[in-house]
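All protein chains of the complex are present and in place, except for one that has been dropped.
Here is chain A:
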Amino acid sequence: MTETWIVLGASSTIAKAFIRSVAEQGAHVILAGRRMDDLDATAADATARGAEGATPVMFDARDPATFDGILDVATSRPGTLNCAVFVGSMPPQDAIDADPSILDGVIADSLTGPARVLQMLAPHLQTRGTGAIVGVGSVAGDRGRVGNYVYGAAKAGFATYLSGLRNALGRHGVHVLTVKPGPVETAMTEGLGPQPFMTTADAVVADIHKALQKKRNTLYTKWIWWPVMTVIKLIPEPIFKKMSI
């Protein structure tokens, strides 16, 4: 049976690695993003690697008018529908401090935009009784930290949304995987310099496929972030508020 993967935020570094991996398994990919020229190139790459087909579609997480187009393309595909969400933006916290209006966009990119697309998609997956949803959050969503708490809040909201979606769809044969990567070497993190327990996009994608196979609910990648974040979550708020980690 044909597998179709809808990829939201198809121009991100991790998304590109993910698209390659499913293309080489012969899936059909629907590439959703803002820059059509870039999506066209990624589509050609996916097809050359063995994708059954690749359809670029315009998608802007901040513009709900673009959401219907994705649904139209996706629901016309036969077989199993899957969706992977890689959208998100991480402007520096001090930029948001200087211009609080940036906040709305961050929330739209990481939470409201992708959640609304998934909300529209969910009934179709439920009807088909199969499929998987991969939602990429962040370890930054596990606790609000001084360095990037707006980004963290958006990712926390998305993780909670995915948790509910899993609850709703799990009983209908649709699996929802929440992915919480630590720092990954991508264009987004390039300016930050070396980060603790940094990993690569290819390693994250390999972990995602392993977790999908085992039907895991939440994936920390690298795995070390699970114990690290467990400890950080346990720090009592009176102490945590004085820390800068």
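The rule is short, and it goes like this: contacts are C-beta pairs under 8 Å (C-beta built on N, C-alpha and C of every residue); 3 or more make two chains touch, one makes a residue touch a chain; residues count from 1.
In this section, contacts and distances are computed from a predicted model.
Asks: The chain dropped from view, which UniProt name applies: "Insulinase family protein", "Putative decaprenylphosphoryl-beta-D-ribose oxidase", "Transport permease protein" or "ABC transporter substrate-binding protein"?
Replies: Matching "Insulinase family protein", "Putative decaprenylphosphoryl-beta-D-ribose oxidase", "Transport permease protein" or "ABC transporter substrate-binding protein" to the record, the invisible chain is "Putative decaprenylphosphoryl-beta-D-ribose oxidase".
Asks: Touching the left-out chain: which of A:Arg34, A:Arg49, A:His124 or A:His172?
Replies: Among A:Arg34, A:Arg49, A:His124 or A:His172, only A:Arg49 touches the chain that is not shown.
Asks: Quick one: which of A:Lys16, A:Lys155, A:His175 or A:Lys222 touches the chain that's been left out?
Replies: A:Lys16
Asks: With the missing chain put back, which residues of chain A would touch it? List them for me.
Replies: Where chain A meets the chain not shown: residues 11, 13, 16, 24, 38, 41-42, 44-45, 47-50, 185-187, 190-191, 193.
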